[in-house]
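Note that this complex is displayed minus one protein chain, with the remaining chains in position.
Note that the chains take the letters A, B and C in the order they are written out, and that residue 1 is the start of every chain.
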Amino acid sequence: MLPFVFEWQWDIGHIVFFGLFFGVVSVVFGVLGLTILKTILDLWSGKIHSADH
Amino acid sequence: MDWDRRTFVKFAVGAVIGIHASPLIPKFMDDTAIWTQNWNWVPVPEDGAVAYAHTVNPHTGTGAKAKLIDGRVEGLRAIRVEGNPNHPLSQGGVLPADASALQLLYNSEIRVTKPLLRNRSTGVMTQLSWPQALDLVAGNLANLAKNGQAHMAAALGADPSSTTGQILMRLMQALGSPNVAFTPTPRETMALAGLFMMGQPFLGFDLANANYIVSFGTPLLDGFGAPVAVRKAFAGWRGYPKNQARLVQIEPRASVTASQADQWLACKPGSEGLVALAMCRIMIDEGVYDRAIESAYGWNDADGLPGFKSYLLKNLDRAKTASLAGISLPKLVKMTLAFAKADRAVAVCGPGNSGDPGRLYDFMSVLALNALKGNLGKPGGVVAQQPLPLKSLGGALPEAKPPALAMAGRPFGVNNVHELAQAALAGKPYGLKTLILCGGNFVFNGPQANVMHDLARKTPFVVAITPYMDESAGMADLVLPSTHWLEGWGDSTTPFGSAVSCYGLHRPLVKSVDEAKDGGDILLALAQRLGGPVAAALPFKNLGEAMAKRTQAMGDFKKLAEASYWAQKRPAYGAMRFNTPSGRLELSSRVLRNLLSKGGRDADKTARALGVKAGAQTAFLPHWEEPAAYAEGAAYPLVMQAVPSLRTTWGDEAVTPYMVKILPDTVLANTDKLVVEMHPATAQQLHLQEGDAVLVESSAGSLTAKLTLYAGAAPGMVFVPLGLGHKDFGFQVAGKGMNFNRAVKVTSDPMSGMPIWELTGVSVKKVRG
Amino acid sequence: MRRWFDDLPKYADDSSWWPKGTTRCRPEVFLFWLGLPLTIMAYFGVSAFLVLFKGLNQTNMNDYFAFGVWIVVDLAVIALGAGAFFTSFLNYIIGKTELKPIVNAAVLIGFICYTGAILMLGIDIGQPIRGWFGFWHANVHSMLTEVMFCITTYAIVLCIELLPSVLDNRRIGKVPEFGTFSHNLHTIMIVFAAAGTFLSFFHQGSLGGMFGVLYARPFAFRGHLGIWPMTFFLFVMSAIAAGPSFTTLIVMITEKITAKRLTSHKVKMLMGKISGWLLLVYMVCKSVDTLYWAFIYLPSKGLSVGQMYQMPYGSWLVWAELGLFGWLPVVMLLTPRVRESYGLLFLAMLLNCIGVTLNRFIFTIQSLALPVMPFEKFISYLPTWQEWGVASLVLGHGLLIFMLAYRYLPIFPQEPELNQR
Partner (left out) sequence: MWRKNQVRYGMVIDVDKCTGCGACAVACMSENNVGVLPDETDKIRSITWLRVYQIDNGKPFPDTEVAFFPRPCMHCQGGTSGAPGQAFFQEDTDPQEAHTPCVSVCPAIATDYDDATGIVSQIPTRCIGCRYCVAACPYHARYFNWYDVPWPQGTPRGLSPFVSPRMRGVVEKCTFCYARLQRAKNKAFVGGGKVGEMDYQTACTEACPSGAITFGQLQNPAHKVHKLIQSEFAFRLLEKLGTNPKVYYMSKRKWVRMMADNHLSQAKATQAAASGGHK
């Protein structure tokens, strides 16, 4: 999974596979993080949404 | 601060992030992974310095090389049994039994570790010290001797030619009992046949150098003589693009030997000897035989008795014989001519598939065939082994007064454990008071297991000397722990059929379990306790010393022990010396004639009394007697024969867990069911189908099994795997299949007096289950 | 005097948690019905414990049937759960907003299927505690590795996709943090939909690839397109064809049970139509593939189709898979009159789902059942009760989650207006 794993040897497969995988993972968690961040900012700036509004 | 929802949420989120940031999770995962690789119930064998030691497995005759490891904690232990490439017979090959020997050695659930006294009524075992145990036995024997009942003590041993066997014999003889018997082997039948015809007790087949081999029902490749040696020879016969030698197998079943043979002639069960005679007849008719035989005694009529030639010409019509044996005559003739033409052809006789010692007249017929071929003493023929240079353990001892139980009015004493047991059970001429079982596990191996079982049950005092809690130990009042062959001293002699004589020796390689002693040592200690003539007859401190004395002629004992074997360099080629009364080959045996007419008896009457139908007319000639199994009558319409296999048994040792593990489901079916073979047509007549549970019943015993239909099985027969069905030997072996020897009916060979059980008349019925 | 349980109804009254404008059954009734999934879960619990504690000898799998009912169920539910990614793909990315009313349900069902499948896989492997080696020492050439990576990641994505529905609960949504968070998630949902589609597409394919690459197993092996065997694409197609059907099927069943209308029939018909067209494409490819396999590939390996179908896995399977559960639903789903009828649409979708399940069964079990060595024996396999127990997990925890979600979460936006009286 990581280049320092025992018996790891680089080959094109690793680059393609993990490239895509980590790409998607970072997008997903990145966006999630951003959303959380935005939410916090919204709350500070008072742009509050809730089921009632 | 107060704990409102908000704080809680913050705290929770913080905790989650914190835990993930910490090394807790990877550490925990790592630990669990390591744990799964070190479950404490998965053994971790200890490493250490590796050493090899040569030895010989006395049960298989295989030259072995034990791989030993000297661990700091565990101490010296054996981790493997490999083949010894230097050994002249086995040349580095092993059998399943050799390779898995450690499973018996180290299984403390089946080993006997201390002398045990069994309470017959409760079956409870109590431990004894060695002195107590020995005193108990010695006291019992001494008591018998005192009351002149020494003959009411009998001893059964595994191998008469082993030093332990010799000690056992001397012990009983010195005690005054004639009743010693051993596991019957074809070596004895061969010795008799050889003595009667050539005055040569030690004959062998030079298989390695033969290029045309005809085997008369002997399971060459299913287990014969020294199995590894035979396979080495067989390997030499094979080759590409064409084989180096031609193997012809004559037997009723498509066995491994039959399948691997270049030609398989399926014959009627028990007619193998007859086929040999038919071949003789054909060779005479076609004039393709070694003329030298015409000078043999008994070739022509002599002393008013028919000679071999006239006997064949008169009583052995080719066509009739062939049909009687169930073989097509043209095929037989063609094969015979090829046999006669081949430059290094040999005809092989030996144990039957059921592992019995073979029938004397069959052996004689095959020897006659070889003589006709003129291969005696020739490379690739029948050769006389150089007798092993073994000293006897002491001077001759006085013959015991009362007749041996097994004599049964025979002109000459033979080793017949079955007759001994039956006579003892019948109390004719007398019963037994004490029985010593020294190896051989007779209660399981029989030959007729149920009879041996009864004998052990009926005899008041039974002593078992054995490494394992086996069936015999289970019946004994006193169980004495003996060593496994890797733990102690012992030896074995030339295996059956070997062209060269060979002595195998094994010495202690690893510490013996707990209090186990060498079987020989136990007997010697017993002799010392008995004192008097017995002690005098066996003046040895221990078995090692006795072996050293016996093998003096083989050079330095220490060296011998390390080499683990002594062997005749090469087969003794050259004209064979006939130590017969006539000094010639005797096709009509005068030795036999003299024996039958010993003490002015009428040889003809004796012969008839012993069951030779034509009496003196044929009694001294190689000829064919109908197997007893034919005469079993309508109640037992089928003929039962065993299927020997190196996977189920070899020698008198028990099958090992690994051997059980590799049994195909045509031998042992799920779950642990013995499988018997039958020809589809025969099964159809009996309204039986594949997979039916059947009861195989003879007039002597029975077994239940699962039926499988095998096109390679002769019609009218049922084939039963040999060597399964142990009651003991731990959960890996116990209760797997059923014991063939519980269904066999053992009879005695009319002339040799050896027990034979090659064929048994049986009935096969479908049962529930 | 007041008895202790007089107040219970008051405490148990959870109506304030119900989605706005909806009514739900009384709490005690709900609690009573919760007993059903809980019983199933208990059965699962016992089986799972036995398997984990005593080992896989508790199953009837063996060295010939290395895979059993668990893998079949896994493959099936993952295929059926494909409704989630494909519906949200159409909804968020293609912009087929007509599907909005059903996309929540689709995501929820997807979530159930995937979590169930992952749990079962955890029990299926012989060394569960080492399961993560698959990630750590990943062999990137193995289809199974890809499946592991994608399924786990996609399960996470599904959680995120499901999150808004949870946060939109009437009470939870009142919390400003959650409300705002949910609002923001809604606005960015397209990203997750995209990620989900990507991941889902690949592991659906890889699940098929798992079998297609077994070139020593003539029954399963298929020719390659690039680095992927045909089964890769066939599995994707069959999954996206069956997924929408399954989602709709569940919705319809829920409607029958709750005696409410949850989505307009228009939505269902649309889902049916989508299923139908996709299934048509799949069936065409599958039929071609089967013919090629039967008459060109097998003979090249010295095998005949006849040998491939031995009882109990006889040739009836072909007719069932390709005919009754293959082409028939295609025809039905593509017939407007069928789609208009609630019952027939239901039937067509049912056949469709059974079809894909049967396909997964055949690839898992029959591939292994057939001896490759000519002297090998043919053996068949039946699961033990422990295996059924573990396999029933999806059902148990599915019911549980779905019941709770239906009761408290705004899964069906159309419900209020469709059920005004």
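Keep this in mind: a residue touches a chain if its C-beta (ideal position, glycine included) is under 8 Å from a C-beta of that chain, and two chains touch if they have at least 3 such contacts.
Worth saying up front: this structure is predicted, and the values here are computed from it rather than measured.
Pick from C:Tyr215, C:Trp319 or C:Trp385: which residue touches the chain that isn't shown?
Spelled out, the listed residue whose C-beta touches the missing chain is C:Tyr215.
Which listed residue, C:Leu99, C:Met120 or C:Ala138, touches the chain dropped from view?
Missing-chain contact among the listed residues: C:Ala138.
Out of B:Met469, B:Met659, B:Met738 or B:Val764, which touches the unshown chain?
Within the whole complex, the residue contacting the unshown chain is B:Met659.
What chain C residues would touch the chain not displayed?
Considering the whole complex, chain C reaches the absent chain at 55-57, 61-67, 124-127, 130-131, 133-134, 136-139, 141-145, 148, 210, 213-218, 227, 299-304, 306-307, 367-368, 371-379.
Take the complete complex as the reference. Which residues in chain B touch the chain that isn't displayed?
The missing chain touches chain B at positions 36-37, 39, 41-48, 69, 71, 74, 77-83, 90, 92-96, 98-100, 102-103, 105-111, 221-222, 227-228, 231-232, 234-235, 238, 240-243, 254, 256, 258-260, 264, 266, 645-647, 656-666, 668-673, 679, 690, 708, 710-715, 730-732, 736.
We adopt the following convention: only the chains that are shown with their structure count from here on.
Tally the contacting C-beta pairs at the A-C interface and at the B-C interface, and name the larger one.
A-C
Using CA atom averages as chain centres, what separation in Å is found between chain A and chain B?
Distance between chain centres, rounded to whole Å: 75 Å.
How many angstrom between the C-alpha centroids of chain C and chain A?
Result: the chain centres lie 26 Å from each other.
At what distance in angstrom does the C-alpha mean of chain C lie from that of chain B?
About 64 Å, centre to centre.
Mark out which residues of chain B touch at least two other chains, giving numbers and ranges.
none
Among the residues of chain C, which ones contact at least 2 other chains?
Correct list: 175, 177.
Mind listing the chain A positions that touch chain C in their complex?
It is residues 1, 5-7, 13-14, 16-18, 21, 24-25, 27-28, 31-32, 34-36, 38-39, 42-43, 47-53 of chain A that touch chain C.
For chain C, which residues count as touching chain A in their complex?
20, 135-138, 140-141, 145-146, 149, 153, 156-157, 160, 168-170, 172-185, 188, 191-192, 195, 198-199
Under the definition above, what is the set of chain B residues touching chain C in their complex?
Residues 5, 9, 29, 32-33, 35-36.
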